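Before I ask anything, here is the structure I am working with.
Heads up, one of the protein chains got dropped from this complex, but the rest are sitting where they should.
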Amino acid sequence: MRNKLIILALVLMMVVTVVAGCGEKKPSINVYNWGDYIDESVLDDFEEEYGIKVNYSTFATNEDLYVKLKQGGESFDVIFPSDYMIERMIREGMLAKIDMNKVPNIKNVDEDFMNLDYDPNNEYSVPYMWGTVGIVYNKTMVDDVVDSWDILWNEKYKDQIIMLNSQRDTIAVALLKLGYSLNSRNIDELEEAKAELLKQRPLVWAYQGDEVKDTMVGGEAALAVVWSGDAVAMMRENPDLDYAIPKEGTNLWFDSMVIPANAKNKEGAELFINFLCRPDIAARNADYIGYSTPIPEAVDMLPEEIRNSKVAYPSDEFLDSVKLEVFKDPMDIITEYDRIWTEVMSGQ
Amino acid sequence: MVNKGIKRLYTFLIFLFLYAPIIVLIVFSFNNSKSRGVWAGFTLKWYIELFQDANILKALYYTILIAVLSAIISTIIGTFAAIGISNMPGISKKIVLNLNYLPVLNPDIVTAVSLMVLFRFLRLDFGFTTMLLSHITFCIPYVILSVLPKLKQMNKHLAEAAMDLGATPFYALRKVVIPEIMPGIITGALIAFTLSVDDFVISFFNTGKGVSNLSIEIFSMTRRGINPVINALSTLMFVGLMIMLLIINKRTEKNELEKGEIR
Partner (left out) sequence: MKMKKTAYPYVLWLGIFIVIPLLLILYFAFTRGDSQNFSTFTFSLDNFKRFFTPIYLKVLGRSVNLAFISTILCLIIGYPAAYIISKEKVSKRNIMILMFVIPMWMNFLLRTYAWLTLLGRNGLINSIITKIGLQPLDLIYNDKAVLLGMVYNFLPFMVLPIYSVLVKIDKSLIEAAEDLGANRITVFSKVIFPLSIPGIMTGITMVFIPAVSTFIISSLLGGNKYNLIGNLIEQQFRWTGDWHFGSSMSIILMIFILITMAFTSKFDKDKEGGGGGLW
């Protein structure tokens, strides 16, 4: 009989472990953001002001975020996807409409960043940061003029080139180099881009994510494809670095805050989004990470060197002079993108 | 003798290879610069930064909590399982033992993704619970493997004799079997604890909601580049490990003296 009791106890214990951890009841929101993309002290301030705990975790690419969300098992209240990913998520019904009455601070956002193609009526997203993609290079190591993506295929810089470990951005670089649209839906063009990237592989030193900042600041590589905000942060630490937007054009991107459809604390999420749109908070984030905020009042609060930076806040004339494209949702050909990227990363 | 010199040199080189990177980490944890190649004076600032890093402290808390819980739970389940298995008839014993070997032999990544698929299938929320369950799962087999040999060594008739003398099976288990196999149980618990502390791959795939252990935290730090705070963390972990080993060593020395034999 006692044996049965032991078995019972053990089974009970197993059940307890399964149930354990489901308890915790203090208002909280789960925030999922890019790595190194916020001044984390802002989270503490939010918690202090509103008594809502922020469970903060990070992802590395839009695709990462999408898969995590799609696979479920974890629900988030605020996430920070980019333009094309927002478009896709809206299309797939993964996002909830934000009650903009609860986000009064959205009035602070510059009109230019509202009602963009990926969210035409601005129902789902509130802009967080924006920027371009370009080449950051070390002036002491590069003696050519950096004005074209071609330089990333120049044999002279073998093992001096860092590419982004991000599917959409890296394929876009190859498409742009070939003179195609970075939203190409033509399989032949994409295959050509793949061939280009495979050709480039022997020259690439590494495919990096956030660690590219360290590599470039440390002067370990000559050229790297980066997002403009990271370039600002790097140039602040190493004056030998400069940033160029190639003449073939580049990607203009917007990262926005959205609320997933299965969010458990939508009100908390809206409070949080509103909080991040407060000019002083937006300025703190923009100063800390180097990226460009879409809130003019916040820009005014930034230190002069950033406010006047041509990298972070290029003039309208400049923006008009280069071909800038915003990523679009690849829809049905996303599997082609996945395949091409896997093959590029597996190539020799 | 020349021969002896070569042997000495060889062992020295091997230990240099094994320890040089760790020593470098330790030394550079006191370096007053982010640089990896240049010494810029002594500092403790990375340690201060480490103790102010809320993420690392939270990860440390989860690492220890999960390691303790999974060590306790897997030791209990594993010990009873081992006792049960050793009393099973041939075929079912073989089947259970072979299945038990699966997580030991399977690559971590396969165990990790298979558990991830399972948790998804069961619609469990990824987070503390899933991480704990996966840790228990990969710890139990090691507990069983360290308890089973002790059961084999034990005199089979001991428990029977106890029961013949009127002990209930439970009493016999508690008073006769468990004390006999105690060394195996302790080894198993220690293995479970260290495996859990050290695990990265399985935790990486089976966590969520911002719950992370030290390995995951270190991984995301390395993804952000070189950070001397990691060096400080390594140093502390190394020192902690040495202290733990000293304690264990004292214990085993005592055991060895008693037994006069080395395992």
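Order of writing sets the labels: A and B. Residues in every chain begin at 1.
Going forward, a residue touches a chain if its C-beta (ideal position, glycine included) is under 8 Å from a C-beta of that chain, and two chains touch if they have at least 3 such contacts.
Every value quoted in this text rests on a predicted model; they were computed, and no experiment measured them.
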Out of A:218, A:249 or A:296, which is the one that touches the chain we can't see? A:218
Of the residues A:33, A:75 or A:167, which one touches the chain left out of the display? A:167
Missing-chain contact among A:99, A:117, A:144 or A:343 belongs to A:343
Touch rule applied to chain B and the missing chain gives residues 7, 10-11, 14-15, 17-22, 24-25, 28, 35-38, 77-78, 80-85, 87-89, 96, 99-111, 113-118, 120-121, 133-134, 136-137, 140, 142, 144-146, 149, 159-160, 163, 169, 173, 187, 191, 194, 197-198, 200-201, 205, 214-215, 218-219, 222, 226, 230-231, 233-234, 237-238, 241-242, 245, 249, 262
Taking the full complex into account, what residues of chain A touch the chain not shown? 3-4, 6-7, 10-11, 14, 61, 63-64, 66-68, 70-72, 159, 165, 167, 201, 204-208, 218-221, 338, 341-343, 345-348
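The rule is simple: only the chains that are shown with their structure count from here on.
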CA centroid of chain A to CA centroid of chain B, Å: 36
Please give the residue numbers of chain B that touch chain A in the complex, ascending. 35, 54, 69, 73, 76-77, 80, 119-120, 123-130, 132-133, 136, 168-170, 208-210, 212, 220, 222-226
Touching chain B in the complex, chain A uses residues 2-3, 5-6, 10, 13-14, 17-22, 30, 35-36, 40, 55-58, 60, 71-75, 209-211, 213-215, 218
